[in-house]
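Everything below concerns the one structure shown next.
The complex appears here without one of its protein chains, the remainder shown in place.
We just call them A, B and C in the order they show up, numbering each chain from 1.
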Amino acid sequence: MKRTTGEPLKKQAALGERIHTRLGLSDDDLLQMYRTMVTARAFDERAFILFTQGKIPFTVTGHGHEGAQVAAAKCLTPGRDWVLPYYRDVGVVLALGMTVRELMLGEFGKAADPSSGGRQMPKHWGCRRLKIVTQSSPVATQLPHACGLAWAMKVRNEEGIVWVSFGDGVASKGDFHEALNFAGIHKLPVVFFCENNYYAISVPFSKQSPVPRVADRAAAYGMPGISVDGNDVFEVYKATREAVQRALAGEGPTLVEARTYRFGPHTSNDDDRRYRSRDEVAQWKEKDPIPRFAAYLKEIGLLDDQEEAAIKAEAEKEVREAAAWAESQPDPDPATVAAHVYAERGPAHGR
Amino acid sequence: MKRTTGEPLKKQAALGERIHTRLGLSDDDLLQMYRTMVTARAFDERAFILFTQGKIPFTVTGHGHEGAQVAAAKCLTPGRDWVLPYYRDVGVVLALGMTVRELMLGEFGKAADPSSGGRQMPKHWGCRRLKIVTQSSPVATQLPHACGLAWAMKVRNEEGIVWVSFGDGVASKGDFHEALNFAGIHKLPVVFFCENNYYAISVPFSKQSPVPRVADRAAAYGMPGISVDGNDVFEVYKATREAVQRALAGEGPTLVEARTYRFGPHTSNDDDRRYRSRDEVAQWKEKDPIPRFAAYLKEIGLLDDQEEAAIKAEAEKEVREAAAWAESQPDPDPATVAAHVYAERGPAHGR
Amino acid sequence: MAVKNVLEAVRDTLFEAMGRDQRVMVLGEDVGRHGGVFNATQGLYEAFGEDRVVDTPLAESSIVGIAIGAAFGGLLPVAEIQFADFIHPAVDQIINEAAKIRYRSNGDFGCPIVIRVPYGGGVHGGLYHSQSVEALFFSTPGLKIVAPTTPADVKGLLLAAIYDPDPVIFLEHKASYRAIKGEYPEGEFVLPIGPADVKRAGTDLTVVSYGMTMHYALQAAEELSREEGIEAEVIDLRTLLPLDRRTIVDSVKKTGKLLVVHEDNLTGGVGAEVAATVADEAFMYLDAPIRRLAALDVPSTPYHPALERAMLPSKAQVKEAILELARY
Partner (left out) sequence: MAVKNVLEAVRDTLFEAMGRDQRVMVLGEDVGRHGGVFNATQGLYEAFGEDRVVDTPLAESSIVGIAIGAAFGGLLPVAEIQFADFIHPAVDQIINEAAKIRYRSNGDFGCPIVIRVPYGGGVHGGLYHSQSVEALFFSTPGLKIVAPTTPADVKGLLLAAIYDPDPVIFLEHKASYRAIKGEYPEGEFVLPIGPADVKRAGTDLTVVSYGMTMHYALQAAEELSREEGIEAEVIDLRTLLPLDRRTIVDSVKKTGKLLVVHEDNLTGGVGAEVAATVADEAFMYLDAPIRRLAALDVPSTPYHPALERAMLPSKAQVKEAILELARY
């Protein structure tokens, strides 16, 4: 979508004090971020429809987390930084450069699914090209991997950082502790990014955590812990960027907590009415990061209602077309089921 | 040993402001504690001699930790509180009521060893009678057990607390985190007692911990963390007693850190000269809790040089005799090797 | 007798046990208000309260570790591991602690815990919601493993497990939850842990199995009886550890042929032990090679149905294997 009038630019110039300029974000950055958020939302909505239609057996969505995800991803440099996202991070992987079509292949578990060729459930992304590390489902296991990657970058003097994300429930696990401890001891260039949506499936945060904030745990690891409103794109961007800068400067890891909410059920198998009141959900929906960001863009004249609708329509079209396309792609060949148990040939060359 | 003159009592009365009276410890308490410390020391010295003589294949000592151990144990009520000690805690189990002879059976792995009938290495105590829970060697695993015990006590409305000890290295492990997290969430009556001797075998504390104190980790679990000079019997006693009182009052867990030092090698298999300077060891030996406590006892007239020597001689005699006795006791019968894999009969009745 | 499915059997048995005995508690992720991601604990929270139905943090090692401690304290804990695929962080607590407590304390302490573990594939769960983990624990003396897949067996063995003085891993095949229905005995109904169950008597060959593949074997045996007059004896192990070698060996002594079938992958599976036992103790009675049918030796079950089917043993394969061995 191209902008058609110069008007808003003028308006923006008059608003030199606006937060995004202070943060060094350009108009293009903002629009690109907004589009990615809308696309992420549309993607997950489509995935859920595919599930409801019985076209795919399962999905999991990031509804509500898009602001935090896209803001955090904006701080990363694709191809330089290693990224270990978790299953809600559709906004992250889109922002990094995975395409809607690639992601749709994953939803259907198609042969060409770049993450796993249909071996993993949807949303378990991996992509060597973009340094997105292959995900498992057991939670927290990726946190020590992030430390190992950071160790390798450090001793090989490679520029860049490691960004790893996870939910609030994950902070309860042993691997969380062991990883943050190691990163803290060795001041490794890792950004630990927690998307706190206050539930681990049905278990409320108060039964996961004796402290009110995930970030409160950072001090035990000798690292800064920053808790921000995860539905505020700029807060998340600012905190994550500072964390990335600290890491790049050799000052060590940071724990960033983005407080947000998941609007839908845990996965397509879940019924969240069993454990959350509709009131609570409705209250959080008022803080939806997408309309909130849109309001900002409108305020500074970067967006109007018509453009907003157009971006949404465009995103919906893209994901719908991608779904139809992906559905028609070849399924994995059962004859390949025993491939890749071991490497076809050695020796190791770092992969 | 009985006191022979009333003199010191008078002297003590004149010192009403002394710390031990403020803490509610009687003369008898002090002398009993002192004797236990000296016995623990003598026991471990004897064990090491037995190893050097080739009479036992292995041992591990608590040299240097005795002050912390005996002070902590003084806060516990045998038979009421559950106790999960670790392999250095000879002072703890002696204070609770295991006998020198029982412990010596363990050193030799004799059939009558109450902890394991010779199945475990020495110093892996367990004793249902005294609510001392059977120990494994993998570290940190006992911490969630402590939480489970506390849960059971809580829901069954049993009076008492759970006391669990461990080394500084253990704070690095996942099980440490998961246990303290659970205890913090549910405000369980547990005292987590860390004997920080600044080494996990050869690995110095600075490579285990990004924070200068183990107690600094407590805040992440919503519990108080108290770090005390572990060679100061009164500091340890005070902190532990407060922790026990909090637990009894339903106010939840506490992490107590007793900073101390191990005077000898990690175990009889270890040579600590590979990783610690003799200077460092010598400096810590100046803070030896036994002479330090003796000095206090002398100051308040509870002990003189002669009595000090007598207590030592008595302890040495006791452990020497116990060693000779234990050595002569029957070895485990090889025919019992397959016993106790499963219960001989059911059903379960809580054990 | 009421007819229930396996899931209902699990839930109702837990309900009965908790109603009858204050010491019984359940703990795990989402077992409380939610009632469990499979609904296996539904209603327990409302009936028995949060002291006895505990939503734990997301931390499997501590789930088992806390259960162990609670057992020391006199409770009879039933821990749920949400999916078998997530039991691995608890392996230390299970193998080094629970299974060794009695032995290492020379009988002074025991560990009466149950670990309920939904397992198995065929549910489009992909690599991490499909695993069979019995081989992981099968070399662990001190531990018991049961894997019942009829509602009656579930009830009888779950009650036995709760009252067993030793740690029991209670495997529940996810595909059996709704697919397998049967009579659910009322009241006190306890089956002994240990004995295998001859689910179908036969003379031509012995099929040893457990879990969903046991049902495949039963169905295939019925069909082959009708279609080919082949009479397969089908043994449902039900208890995997300790293994009931006697029933297996006696059967093979009668039939002369053995097929072992399981959904776990081939190498290192329970089937190897069954085969090895028979190759020793019933060698003189064997008329044919011992056959095993199992999942492919790949790291886990892939997500896409086409791959999943290619990986797991099917009923058709079981039938074919029985037929082939019968004709040997």
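Everything that follows uses one rule, which is that a contact is a pair of C-beta atoms (placed from the backbone, for glycine too) under 8 Å apart; a residue touches a chain by one contact, two chains touch by 3 or more.
Note that the structure is predicted; figures quoted are calculated from it, not measured.
Asker: Considering the full assembly, with which of the depicted chains is the omitted chain in contact?
Answerer: For the complete complex, the undisplayed chain touches A, B, C.
Asker: Using the definition of touch stated at the top, determine which of C:Phe38, C:Phe72 or C:Phe138 touches the missing chain.
Answerer: Final answer for the missing-chain contact: C:Phe138.
Asker: Decide which residue listed in C:Gly28, C:Gly69 or C:Pro89 touches the omitted chain of the complex.
Answerer: Of all options in C:Gly28, C:Gly69 or C:Pro89, contact with the hidden chain holds for C:Pro89.
Asker: Out of B:Thr52, B:Thr99, B:Ser202 or B:Gln245, point to the residue that touches the absent chain in the complete complex.
Answerer: B:Ser202
Asker: If the hidden chain were put back, which of C:Arg52, C:His215 or C:Arg292 would touch it?
Answerer: C:Arg292
Asker: Sort through A:Ser165, A:Asn181 or A:Thr260 and give me the one touching the missing partner chain.
Answerer: Considering all chains, including the one not shown, the answer is A:Asn181.
Asker: Applying the definition given at the start, please give the residues of chain A touching the unseen chain.
Answerer: Given the touch definition above, chain A has residues 82, 113-117, 119-120, 124, 126-128, 133-134, 136, 138, 141, 143-156, 158, 174-175, 178-179, 181-182, 185, 339-351 touching the missing chain.
Asker: Tell me where the left-out chain touches chain B, residue by residue.
Answerer: Considering the whole complex, chain B reaches the absent chain at 57-58, 109-110, 116, 118-121, 124, 136-139, 169-170, 172-175, 200-203, 207-209, 269-270, 274-275, 331-338, 341.
Asker: Touching residues of chain C against the unshown chain: what are they?
Answerer: Listed in rising order, the touching residues are 61, 85, 88-89, 91-92, 95-96, 99-100, 103-104, 127-128, 135-136, 138-142, 241, 243, 264-265, 267-273, 275-276, 278-281, 283-284, 286, 288-292, 297-300.
Basically, only the chains that are shown with their structure count from here on.
Asker: Please tell me whether A-C or B-C has the greater number of C-beta pairs in contact.
Answerer: Pair with the higher count of C-beta contacts: B-C.
Asker: Using CA atoms only, can you tell me which chain is the most central one in this structure?
Answerer: When every chain is reduced to its C-alpha mean, the one closest to the whole-protein mean is C.
Asker: Based on CA centres, what chain would you say lies at the far end from chain C?
Answerer: B
Asker: Could you give the separation in Å between the centres of chain A and chain B, each centre being the mean of its C-alpha atoms?
Answerer: 48
Asker: What is the distance in Å between the mean C-alpha positions of chain A and chain C?
Answerer: It comes to 38 Å between the two C-alpha centres.
Asker: Cα centroid separation between chain B and chain C, in whole Å?
Answerer: So the centre of chain B lies 42 Å away from the centre of chain C.
Asker: Using the touch rule from the top of the page, what residues of chain B touch 2 or more other chains?
Answerer: Where chain B meets two or more other chains at a single residue, that happens at 174-175, 178, 181, 185.
Asker: Two-or-more-chain contact residues of chain C, please, as numbers and ranges.
Answerer: Only 56-57, 59, 61-62, 89 qualify.
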